[in-house]
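One chain of protein is taken out of this complex; the other chains stay put.
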Amino acid sequence: MWVYEKKLEYPVRITKPDVQMAKYLITQYGGPDGELSASLRYLNQRYSMPTNRAKGILTDIGTEELAHMEIVATMVYQLIKDAPIEVLKEAGLGGHYAQHDRALFWVDANGVPWSAKYIAALGDPVADLHEDMAAEQKARATYENLINLTDDPGVIDALRFLREREVVHFQRFGETLVHVQEYMNSKKVF
Amino acid sequence: MWVYEKKLEYPVRITKPDVQMAKYLITQYGGPDGELSASLRYLNQRYSMPTNRAKGILTDIGTEELAHMEIVATMVYQLIKDAPIEVLKEAGLGGHYAQHDRALFWVDANGVPWSAKYIAALGDPVADLHEDMAAEQKARATYENLINLTDDPGVIDALRFLREREVVHFQRFGETLVHVQEYMNSKKVF
Amino acid sequence: MWVYEKKLEYPVRITKPDVQMAKYLITQYGGPDGELSASLRYLNQRYSMPTNRAKGILTDIGTEELAHMEIVATMVYQLIKDAPIEVLKEAGLGGHYAQHDRALFWVDANGVPWSAKYIAALGDPVADLHEDMAAEQKARATYENLINLTDDPGVIDALRFLREREVVHFQRFGETLVHVQEYMNSKKVF
Amino acid sequence: MWVYEKKLEYPVRITKPDVQMAKYLITQYGGPDGELSASLRYLNQRYSMPTNRAKGILTDIGTEELAHMEIVATMVYQLIKDAPIEVLKEAGLGGHYAQHDRALFWVDANGVPWSAKYIAALGDPVADLHEDMAAEQKARATYENLINLTDDPGVIDALRFLREREVVHFQRFGETLVHVQEYMNSKKVF
Amino acid sequence: MWVYEKKLEYPVRITKPDVQMAKYLITQYGGPDGELSASLRYLNQRYSMPTNRAKGILTDIGTEELAHMEIVATMVYQLIKDAPIEVLKEAGLGGHYAQHDRALFWVDANGVPWSAKYIAALGDPVADLHEDMAAEQKARATYENLINLTDDPGVIDALRFLREREVVHFQRFGETLVHVQEYMNSKKVF
Partner (left out) sequence: MWVYEKKLEYPVRITKPDVQMAKYLITQYGGPDGELSASLRYLNQRYSMPTNRAKGILTDIGTEELAHMEIVATMVYQLIKDAPIEVLKEAGLGGHYAQHDRALFWVDANGVPWSAKYIAALGDPVADLHEDMAAEQKARATYENLINLTDDPGVIDALRFLREREVVHFQRFGETLVHVQEYMNSKKVF
């Protein structure tokens, strides 16, 4: 189970509303390679991992991705929450306003709702860890695109933090893959 | 952010494998009215709630639904993890085995992947709280169906706990609706 | 069965084309909380309602929502049918033109096709009527957003009518819920 | 607008429950080539048809398909409504029961929810009428498969009626295509 | 099996980048009536065709549609590959950039991912060939819309070629329908 702690893993300091950026950034909330995809992928896969260490790593990272999801949500909401209707229309978010007002929703940057088809679980630890390493690379690339789409220093600062964490997770999944392969080889021997 | 605590909100005591029940139960993991739907619905809506009290209740319940999701996951995995392939085939889970081995996945009882189309956020607190009350009623009804589908006392015991929590959440959302409506009326007056 | 009567339930008087508004308004035709969702939800649920009165109310309202769907369709088509291609492009409807010319389609304001995942039927009359009350609240909120997105008096007039009907339906579903709960309690007693 | 008349276009006489058949038959309610697809396809396309005659035919047939949808719904519900849980489980409808009890839902025979992706509207009358003719052929073929899947005379009788209507609609769409092409040619001349 | 030949079926000569047009054109790559839909529809249906001639025609046309898919891909990529981020944003492709940089993806003009729900296979040759004829009409209409959306002579030239091929395929499917119906009638006689 999880205990909520009323603070963000990393502080968000948005200096000005930017509806256009909110439209793009929401992909890391409800898009294919966003934080929801990451968290649900890892928390789901952990059950079929063969060692407690691997289960623990997936639980840890899956939980941290929940925190990242909250950081992204906070950013998107701050960028959009006070925007006049005309500004939303100009940024291509008139449709979002019609359907959700200024609320968040689990959609990508084009308004396509999140689907579990974005993620995978094979029950094969080697396949699943490759899926996870690929996921971290895709999230990293998406954060780099998002950094290119804005010049707000507060947004960039948080995106850089999130991008860095994906790089760290990629490395941890790589180590876990080695660990799992060693474990599976050792089982075959004895 | 969330801190993971390595225990279940409610203990799961499955006395025997039951693949058929796993196939049905998974709907409360990745189906339309399951715990993922509940958690993502509330954690997403909280940003646009008008008072801290309403935000807090949605955060609390959304966090508890994460714990329920973990209870359901644990049950499904215990029911399925040691099943021989032939048993999976007989229970209509041969397709699940082909695609996921015995791993969990975010699907309903027919194998349809979870979609954010199942949930809503209007940004209108009255509409959103009605959506939440309806969600709790739908989850309650689903748990009642699931209780009818099994005779394993351990499964029934956990399902009754989860059903009870939905009834409590329904009441809390009802109270929150009254609170929010009072708040909105008071704002109109002053 | 249904008999078609060649008139709109409420007259539509669009004074000028407005492609931008058509793009938003289409969500009440083919979006998550639109008239198609409403009609298909009620006409589907009626079979498992426990009394003839409840069945009749769902049939009546489901049939009226078909009429509302036609009102929205008429409005969208009038707003868009004579628009030059350049105007469609500027309003973000170039993609719609590529795929549908100026025809209607069952999509939301972002072009996402309608899905039955938007609606529910639990076969539990209490859960289903809460779903219906929530649906009316969500439709009401969407109409309010749409009213804010236009200043055409003819569009606003029709939207206000449609919004009012959702409020009336919400009340009728509330009364039906009381009726159904009384019926179910009476059955338990005798 | 539509007026509901409390009778079926064709009487349904189910002589015995048959849950297995209900599972298959539901595809003509909420599956790709079913009556919902048909009705929504025609009622949507009528707006962009170039003549009143073509608009009228699409309205007529679209309205009749609503009646067919009701016939199929009535059949499915009669086949399933009194079935014990064990019978539902054996017929592969345990998942349906978990999620919907014995209520209807807009799904295909595998439980996949209906999507507007099944249908099309190009706004080009020639393309749209070919789409409609193909739709009638696909519905006809599906009814033939369904007839092969049952030996209940009451079910077969209604399915034959529905199959016949698709053949008639196919012919009417063929005539409408000729009419529309003549109209379009005549417009080019003058 | 297929052998790749490193040339396009028809040369693509794009004279200038046009991100806006890329956004629309991508519907013929990954949209409902595009070349992927066409190719997968025919290559899938060929197995259940009753004669070798019909199987051969579906294989031929399905293979040619793969080549058309490549032509469209080449055009879209040339129109978009060197575009500055600001130009992508202005054309409504900021969301595409966030998620895919300037890579291609199987989406329609609104960013909705391709789904097999767009196509059909009934296993009934008459129904399937009507589906194919309708598909060619829908593709033709889409190419006509796309031609209206651009004034680049190189783009128009390739689109005209692709449009022409759809007309030819429509005729070939019509002939195949006659052939299949004759074959089926002859089988009934003897």
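Per-chain residue numbering starts at 1, and chain names A, B, C, D and E are given in the order in which the chains are listed.
The rule is simple: a residue touches a chain if its C-beta (ideal position, glycine included) is under 8 Å from a C-beta of that chain, and two chains touch if they have at least 3 such contacts.
Fair warning: this is a prediction, and the values are worked out from it, not measured in the lab.
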item	value
Omitted chain's touching partners, listed by label	A, B, D, E
Sole contact to the chain not displayed, among A:Leu8, A:Val87 or A:Leu122	A:Leu122
Full-complex contact with the absent chain, from A:Leu8, A:Ile85 or A:Ala134	A:Ala134
Residues from subunit E at the interface with the omitted partner, ascending	1-5, 7-9, 30, 36, 40, 44-45, 47-48, 59-60, 63, 66-67, 70, 73-74, 77, 81, 99-107, 113-117, 119, 121-124, 128
Hidden partner interface residues of subunit A, rising order	32-33, 115, 117-118, 120, 122-124, 126-127, 130-131, 133-134, 137-138, 140-142, 144
Contact footprint on subunit D, counting only the chain that is left out	20, 23-25, 27, 31-33, 92, 108-112, 141-142, 145-146, 148-149
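Keep this in mind: only the chains that are shown with their structure count from here on.
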item	value
By mean Cα position, the chain sitting nearest the middle	C
Most distant chain from subunit A, judged by the mean position of its C-alpha atoms	D
Centre-of-Cα separation between subunit B and subunit A, whole angstrom	21
Whole-Å gap between the CA centroids of subunit A and subunit E	34
Subunit E: positions in contact with at least two other chains	32-33, 92, 110-112, 141-142
Full enumeration of touching chain pairs	A-B, A-C, A-E, B-C, B-D, C-D, C-E, D-E
